[in-house]
Structure formats: structure tokens, C-alpha cells
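Below is one structure, written out as C-alpha cells; comments come after it.
Heads up, one of the protein chains got dropped from this complex, but the rest are sitting where they should.
Chain nomenclature is as follows: A, B and C, assigned in order of appearance, with residue numbering initiated at 1 for each chain independently.
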Amino acid sequence: MMAIIFCINGEKKNLIRMVMAAGALAMLGTSVYLTLDFLAQREAGATAEFLYCNDPIPWYETLNINYSVGVDGISVAMLLLSTIVVTTGVFASWGLEKLTKEYFLWFLMLSLGVFGFFISIDLFTMFLFYEVALIPMYLLIGLWGTGRKEYSAMKLTLMLMGGSAFLMVGIFGIYYYSSMDGNLTFNILEIAKNHAMPIDKQMIFFPLTFVGFGVLGAMFPFHTWSPDGHASAPTAVSMLHAGVLMKLGGYGCFRIAMYLMPEAADQLAWIFIILTGTSVVYGAFSACVQNDLKYINAYSSVSHCGLVLFALLMMNKTAMTGAILQMVSHGLMTALFFALIGMIYGRTHTRDIREMGGLMKIMPVLGVCYVIAGMASLGLPGLSGFVAEMTVFVGAFEHSDLFHRFFVIAGCTSIVITAVYILRVVGKVLFGPVQDKHHEQLTDACWYEKVAAFGLIIAIAGIGLAPLWLSNMISDGIMNMLK
Amino acid sequence: MNIPVEYFLVLSTLLFFIGVFGFIVRKNLIGILMSIELVLNAVNINFVVFNRFLYPDKLEGFIYGLFVIIVAAAETAVAIAIIINVYRNMKNIDVNSIKELKN
Amino acid sequence: MDIIKEFYSGFSIMNQEVSLVLVLVFVLLADLFCGEKGKKYLQLLAIAAFALNVVYGFTLKVDSTYQDSFAGMYVTSDMHILVKNILNVGTLLVFFFAHYWNEHENRSQSGEFYFLMLSTLLGMYLMISSGNFLLFYIGLETASIPMAAMVAFNKKAHESAEAAAKYILTAAFSSGVMLFGISLIYGTYGTLYYNEAANAFLAEPLQIMAMIFFMAGMGFKISLVPFHLWTADTYQGAPTPVTAYLSVMSKGAAVFSFLYILITVFRNYAETWQNILWWIIVVTITVGNLFAIRQKNLKRFLAFSSISQAGYILLGVIAGTPQGMAATVFYIFIYLFTNLAAFGIISNIENQTGKVGMDDYNGLYSTNPKLAVIMMLAMFSLGGIPFFAGFFSKFFIFLAATQKEMYLLVFIALLNTIISLFYYLLVVKAMFIKESTNPIKPIKSDAMSVIGLAICTIGMIVLGFISPIYEYMSSISFGI
Partner (left out) sequence: MDYTILLLAIPFLMFLIIGLLGYKMTPKFSGLLGSAGLAVVTALAYYTAYRYFFTEFGQAADGARETIVMFNYTWLDLSNASRPDLMIQIGMLLDPISVMMLVVITTVSMMVHIYSMGYMHGEEGFQRYYAVLSLFTFAMLGLVVATNIFQMYIFWELVGVSSFLLISFYFTKPSAVRAAKKAFIVTRFADMFFLIGILILSYYTKTFDFLKLTAVDPEAQHATLVFSTMGGKMFMGLSVTSIALLLIFLGGAGKSAMFPFHIWLPDAMEGPTPASALIHAATMVVAGVFLVARLFPVYFFEAPDVLHIIAYIGGFTSLFAAIIACTQTDIKRVLAFSTISQIAYMMVALGVSGFGGHDGLGFTASMWHLFTHAMFKATLFMAAGCIIHAVHSNEMDAMGGLRHYMKKTYYTFGIACFAIAGIFPLSGFFSKDEILVAAFEADKILYFCQTFVAGLTAFYMFRLFFRIFFYNEPKFEHTPHEAPANMWVPLCILSVFTIFSGWFPFSKWISTDLIGYDIHTVWPIAIGSTVVALIGIGTAYVLYYKKNDIPDRIANTCKSFYTWASHRFYIDEVYLFITNKIIFGGICAAIAWFDRHIIDGFMDLLGWTTNTVSEETKEIQSGSVQQYAWVFIMGVITIVTLALYL
């Protein structure tokens, strides 16, 4: 894919776009097929924890590094999410004129890293793809971004790299305690099977790993890259970043930190429950007073992703299923948000909600899409947000002690606050009289923007209306992990 | 007449540190070069003395001393050449004149 | 008679040295006898001859794991040969990059350039495969004295002369210190042969002191803090090809022989030197990074970055295990391609425009996309970012260090990678993001540097994925 783009002469922008679109759609098709086939196999009673596992291709034998991939319910869901977001992202950045070729190359590298991360079973490859996914952000933001782009790009990259510094130590620790009998391995499944790490070591390496991924998961207090980064990133990049990349954090916390070091996870959960619970409420509150659309959504992402980690830490089937659902739903709706914001910004050239108003009259399609996104984000039934949040809350309520109760109820309050800031934006930007006379001759969405927006909305509504298959698929994966 | 080995060692050590001191305080590049020679001579004394007193049956120390002297000569030659080059560029051989490159 | 036969048979395992000497002599003679008009072929001849030597080097192999001759004065093993081959490759690349410079600014003495550089290479060979401190010392000086001459190569320039002066003085000083250490080693161990010394071990302070003096001398060549101060000035002043050579070759050779001596002679002091190195590594990486941040001159910038890189390399040394050695050599191998790529770009641009400032690189991508991309790859690879080879080498070297439970050290090193990433990204930012009023004009690079850059780029991209290289290294590596 990258190769194709690379071969094309940079002048032929449209050709590149075509190829991108074709490739993205191909990916989407593949993942949909994968999902269907996966479900079919589960129906057929394939009980293996991971399906489609290739037989590990040895890479560095001496260190026992293999290239081994496979998917379970969770990664299938994640792949589906990623492909949807990537495809719509391509359409959302259709109108990009500056250095199109390079842009799409980096974009592809980003998505490549994401896919690789989700399918790999080997810690080394997983980490490799993780970093692959991180670095393109710098140039994508720095080159095609807006505002204080250089500052934000640098900050984002460095903070995430800091996270991966924690993470790397954790991975080394896991590696050296990966088996009782000397033959160390990077293969997650084997490590989980051997389960050789003594508890006192877990107490050291679990926090490192969890924080390492938590940084990417925008966990309080390591979230500050997110507002600036998102604010200056170009549309499709913030879509992909908030939509998919932040999910790498949650996925990693789950697949590596908690799955491989369960005892420590059990004992140290309370610390991180405090942190994540804080970020749920904290993000929501600070979103209420922002005036930049992207900042508002960045903070709401902080809040929602906080909910993901929060639910993961509850460590029971329902809550964890809810967490993954929340990842998917947040991925979709935040991508939709950023896409729409990008489109609006592209027209009004401002993101300050005080300077906008009455856009619903001017660009009804975008307006309606925005309202739908908002409704999804404040958890309206029939859209994906509700499904996820309810699952999370019901699951989180399993813990009957006061500590958990307190944070769960705090989490519940966040849905009200979400309503507050979403309606604030809708009321100020879409409704009300037109603030700026120049806005009145602005056009509505053009075809590729419609494709992007509608694609995401269909996905959101689809999950919201018929969530059962997805949640079953995920919870099946969860059950395998919890075993 | 027999002088205990310690004396030689003390001498050599003193010589070594005198050389170092000279390297650090002399302002003239040639002088600095000479103080390096002192250091090397201290080393030579060490080698020879160790060989003479501790391991008289083998000649490693002496040989090493010789080699040090030879190499030092080569080193000095190059150093002198470079100092001349410095002189050609800066019109003096004051050590403070080679402080352009810093920070 | 037997003695004579044995003596000559000693040379039989010194193939690389011998062939190198042949090339050396050939270049010397060619330089002597080719007239003014022959000069233009001289370089090609020299490069070709050396290329042959490189190829020859790869054919070599010792039948047993470890061989020595001259009663253990000279030691060799597959690993030694491999390291020498790596150095060969590096030197060849440097020749490629130096060609243009020799052609235009250094026409008259191009012969000497090759001659001197090859002789330093010879010195490094001896230093690497020495089994005795005498040979080691000779090798060291053979490596460093011609180097001083090369640093001073363009005689017109102030900074070249200054750099050379600083280099030769500090080198002499440090070799003095090191010799003092060696003399104490001789006094306490009673021998200068590595393998014998290893056994004659009595835990007395004088030996530890000797070891530390010795380490200081090595620290000068590897440019570890606090023995690093000469590095930046010399790198900045020296002609760029020479800087490249200094930053990779002499460093690599020194590191390997240092590692070899540590795990043979000072095997029994492992505890001690690991503690010392622990602190030295921390300081080195940190200081290197901190000083690199503020640099505006790219050569000086790379000097400090190479200091911190030296710290990373020592992470493999400190482990002292076979895995550590493999990681170290692998790191040197990758680092060679990466750093030479960076220097290749720099010398390329410097030769044609004379610009080395970081601000001069603003908007490079718009004018010279290829160069900019290669530079970016080099920066990412130095920063340890996948898919580039740098990621793999860093990962393995950290892995090697953590093998000895040094999680804290690795963590500090990793935190430092953030800083290093910051300043590597500064270069990328300059080239890609910043606009410039007068960017560097589009450059037509000469064939040689194109070849060199191509090799480096391929190396940076693919080496990480080709596992057999590392496999081979770990199969022939050895440790305490």
C-alpha cells in the first residue's frame, strides 16, 4: 500500500487520493470480512483463544523473538474500529492540497502501526508497532497542523515517548520473568500460561507498564499532550489519533499490564482507579469552560478514555466488555467530532465557539451530524455511547464497597456534565442567531465530507441499535482473558 | 648500595604529577609538550623499576620502556608539526590562542 | 630454525593486517610515483584496492573459536575478524564521502589522506586483536597519532589547527595517564599478557587504581564523561570526513578492545568496574544530551550526540555477557551506518555550500528532498525509532543491560532518549517544518557520495529486519 503511493509522482494528487480511498476501502472490506468470519467460526465452536494465528515465524531465535499474529474478539473489534476510522479519515482529508503524497504516506505508516499493534501476539512486535504508530504524529502535526503546531507536536511526541520509556522497562521485566525454566519468551500467550513473575516483581513492573500505556490512554495527570496535540493536528490526524491511537493505551493496559500481571493489577488497582476516576470527572469539568471546539473534544476524550481504563480496572466481565465497547464507541464518535470540527473550521476559519452561531441554518447537514455526534457522546440510547456507558456502570457496580461505589457514582455524574458541555456547544455554535455575517454564504458539506460523516454515523447508530453481537464477541474475548 | 623500591615509586609518582601539573599550568604549547614528556618518563621509571626489582628474570618492562620512548618521539614529532601549524595560523604558540572552539 | 618457522607461521593468522599493509604500501608507492596527472586516478585506485581488502576480509574465518600467535601477543577470533570487517566497511564509506573533498580542496595530499587513514585503521586492528598491553599501546598510538595529522589536514583553517592541537595534546596526556596505569598493572600483575594477568589476581587497591587509570585512557578514546571534553572541539574543527571517521571508527575499535580487556584482564574486578561504569554511563548519556540540545553547528551537535551514543554503547559493555558483547557489536554496526549517513549528508552539503549551521538546513526538504529524507532517517535511527535499525540496536542493548538486573540504569537511559529524541527532532523540524528565506540550493551530489549514501540508507532501513546478522554475532560472541 505504502509502496504504491510511494511510486506515484507527487503531482498527481487525485490519483493518490483514489489509490488511498481504494486501499482504505479494501482494508475496511477485509476487516468486515474478518469480523463476519470470526463470528462464524465462533458459531462453529472454534474455542481457541486466538484465531487466525500464524505459526510463529522465528525472527531473532536467540532472544526468542517471533513474528506471531492472531486475533481474538477484542482485537477484531479494534481492527474494525481502526479500519472504519482510517477509511473515513482518508475521505475527511480529501481536500488536503499541501504535500498530499507525504501526508498520506505518514498517514499510512500510522495506520500500519495501529493494525500491527492490534494483531500482534509477540511483545516485541507489539512494542515495535506501538512506536511506529507514535512517531508519524510528529510530522503529521508539525507539517500539516494549525496553530502552535510545532510546540504541540514536540510536546505530544516527547510525552508519548516518555510513556514508552516506562513501558519498555516494564516489557524487559516481563521478558526476564517470562518463564520458570530459563527459556524466556516474548509471546504473550506463553507468558500468561507460564505466569512465572513473582508478586513482588509484579508490584514493580505493573505500574510501569500501566503508566506507560496510560500516558497514551490520556490518564490523569499524563493527559496534557492531548488537548494541545488535538488542537493543532489536522482533521484526519486528530480523528485517527483520538479515535484509534488513544485506544492503543487502553488495549495495551489490558492486554499486557493486566493480563500478564494479574496479582499486581488486583492489588494496585485502587491507585489507578483513583487516577482514572479523577480523569473521568476532571476531563468533563474542564471541557465545560473551554472555548475552542477541539479543546472541548480533547477534554471529553480525556474523560471518556478515563472511563475506559476505569472500567478495565474493575476487572469483571461486564465492566471490561463495557470498556472495550467504550473504546469502540468513543473511537467512532470522537472521530466524527473531529471530522466535523475540521469541516466547520475549514469553512469558518475559527474554532472559537464565541465567534460562531446559527450554523444549523447555514450548513444543516453538518449541523445535524454534529448534534448526532453530541448525542452519542452524552450517551443517548440508540447510539453507541449509551451501550458502552451502561455496560460499564452496571459492571462497575459489582464492587459493593464504599470506595468503588463512590467513584462509580462520580462516573455517573460525568454523564450529566457531558450533557452540559455538549449542549453548550450545540446551543452556541449551531443554534441561536448567526454571529458572523460572513458565515452566511458558507456552503454545506461536499460529497467526500458527507461520505466521511455518514460512514461514521452509520457505524455509531449500527452499534447503538444492535449492540448484542459486538458485546458478545468482545465478552467472549474477555472470558478467555479472565480464565 | 641499594635503594628500596618504594623510593623509586615515590619519585615516579611525583614526576607524574609534576608533569600533570605542568600540563595544566604552562602557557606555552612547547612547555605543555615537555610536561607530557615528564609524565611519560615517570611511566618509564615505573616500568624499569618494576622490572628490575620485582621481575628481574624477564625483560618486558625494559622493552616497554623503549617502546614508550620511541612512540613518544613520534608523538612529539607530530605534535611539534601541529604546533608549528598553529603558529602559522595564530602567529603565537600561547595555549590561550587555541580557545576559539568552545561551548 | 623451528623458532623462525614458528615466527613466520605467526603471521599466518594475521591475514587482515597483512592485506591491509599491502594496500597501505601500494597506496604509498602509488602516491610517490604517479605524477601530477596521475593524481586523479590515485583516489580511485586507493578506494578500489581497499575495497578488495574489504571483500577479502569477509572471506576470512578462524577454524577454532580462539587463536593466538607470538606467544599470545596477537589474538584473534571470529568476533575480532567481524569487528575488523565492520571497521573496514566504515572506512570504505568514509572514503566514499571523502572523495569529493579530496578532489576539490585537498587535491595535492589525497594520497597522504588515504595513507594516514589506512594506517590508523591498521593501528585499530592491532589494538583490537592485541593479547598484550605492549601491542595494545602500539596499536593505540598508531591509531591516534596519524589521526592527529588528519585532524590538522586543511592547514589553512584556524579551527583545524586548533582542533588538531587539542586532540594531540589531550591524546598524549591521556596516553600518559593510561601508561601509568599499565605500568602499575605490570608492577602488580607481573605480566603484560592478558590471559596471564587474568589469573594473577590479588584484590589489592593498587590493581583497582591501575584499572581505573587504564579506564581513563580508554574513556578518552571512547569520549566518556569526564574524559570527553576534547571531543566537541576536535569534531567541529576537523575536516568532516575525518570527523566521521573519528566518531565511528576509533570509537568502535576502542569500545571493542575496552570490552575485551575488561572481560579478560579485569574479569575478577567485574563488580568494581560495573559499579564505576554504571555512574559513568549515567553521567555520559545525560551530559551528552544536555550539551547537544543547545548546539547550532551540526558537526558539534553530532559530536555531543555521539558522546551520549557512547554511553548507550557502554550499556552493552557493562553487562559483560556474551549477549552484551553481541549487542555492543551490533550497536556499533548500526551506529556506523546511521552516523556515517548523517555525516555524509553534512559533508556533502558543506563541500558544496560550506554551510553546517542547523538554521542553514531550514526548508531543506523543499530544495533537496532526497538528502532531507536520508537525514531524517538517520536522525530517527539515532533516536531509536522503528522501523529503522537504530530501534533494534537500542532495544537489544537495553535488553543486554537489563539481563544484569540494571533496570534503574536502563530507565535513566530511556528517559534520556526523550531528550535525545527532542534534539534529533529539532533537525527534522528544521528540514521539514521550518521555512527559510534562502534555503540551500538544490545540490548535485557526486557519484561516490551517492553510492555511500545509498549503502547507508539501505543499511539503516533493512539491517534491523535481517536477523541473521545479530544471530551470527551472538553465536560468536563471548563474555565473562
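Convention: a contact is a pair of C-beta atoms (placed from the backbone, for glycine too) under 8 Å apart; a residue touches a chain by one contact, two chains touch by 3 or more.
The model shown is predicted, which means the values in this text are computed figures rather than measured ones.
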{"item": "For the chain not depicted, the shown chains it touches", "value": "A, B, C"}
{"item": "From C:Leu169, C:Leu192, C:Ile349 or C:Ala400, residue that would touch the chain that is not displayed", "value": "C:Leu169"}
{"item": "Contact set of chain A toward the excluded chain (per top definition)", "value": "155, 158-159, 221, 224-225, 228, 282, 285-286, 288-290, 316-318, 358, 360-361, 375, 378-382, 386-387, 390-391, 393-395, 397-398, 400, 408-409, 412-413, 415-416, 419-420, 423-424, 427, 430-433, 467-468, 471-472, 475"}
{"item": "Absent chain, residues of chain C that touch it", "value": "165-166, 169-170, 173-174, 177, 205, 208-209, 212-213, 215-216, 220, 225-227, 229-230, 232-233, 272, 275-276, 290-291, 293-294, 419, 422"}
{"item": "In chain B, positions touching the absent partner", "value": "20, 23-26, 32, 95-96, 98-103"}
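The working rule: only the chains that are shown with their structure count from here on.
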{"item": "Chain nearest the global centroid, as defined over all protein CA atoms shown", "value": "C"}
{"item": "Chain pair whose interface holds the most contacting C-beta pairs", "value": "B-C"}
{"item": "Between chain C and chain A, distance of the C-alpha-averaged centres to the nearest whole Å", "value": "43"}
{"item": "Distance from the mean Cα position of chain B to that of chain A, given in whole angstrom", "value": "65"}
{"item": "Two or more partner chains touched - positions in chain B", "value": "none"}
{"item": "Chain C, residues touching no fewer than two other chains", "value": "none"}
{"item": "Partner chain C, residues of chain A touching it in the complex", "value": "59-63, 65, 124, 128-129, 131-132, 135, 138-139, 142-143, 149-150, 154, 157-158, 161-162, 165-166, 168-169, 172-173, 175-176, 204"}
{"item": "Footprint of chain C on chain B - complex, ascending", "value": "16, 19-20, 23, 29, 32-33, 36, 39-40, 42-43, 46-47, 50-51, 54-55, 60-61, 63-64, 67-68, 71, 74-75, 78-79, 81-83, 85-86, 88-90, 98, 100-103"}
{"item": "Sites on chain C touched by chain B in the complex", "value": "133-134, 137-138, 141, 145, 148-149, 152, 155-159, 161-166, 168-169, 171-173, 175-177, 179-180, 182-184, 186-187, 190-192, 232-233, 236-237, 294"}
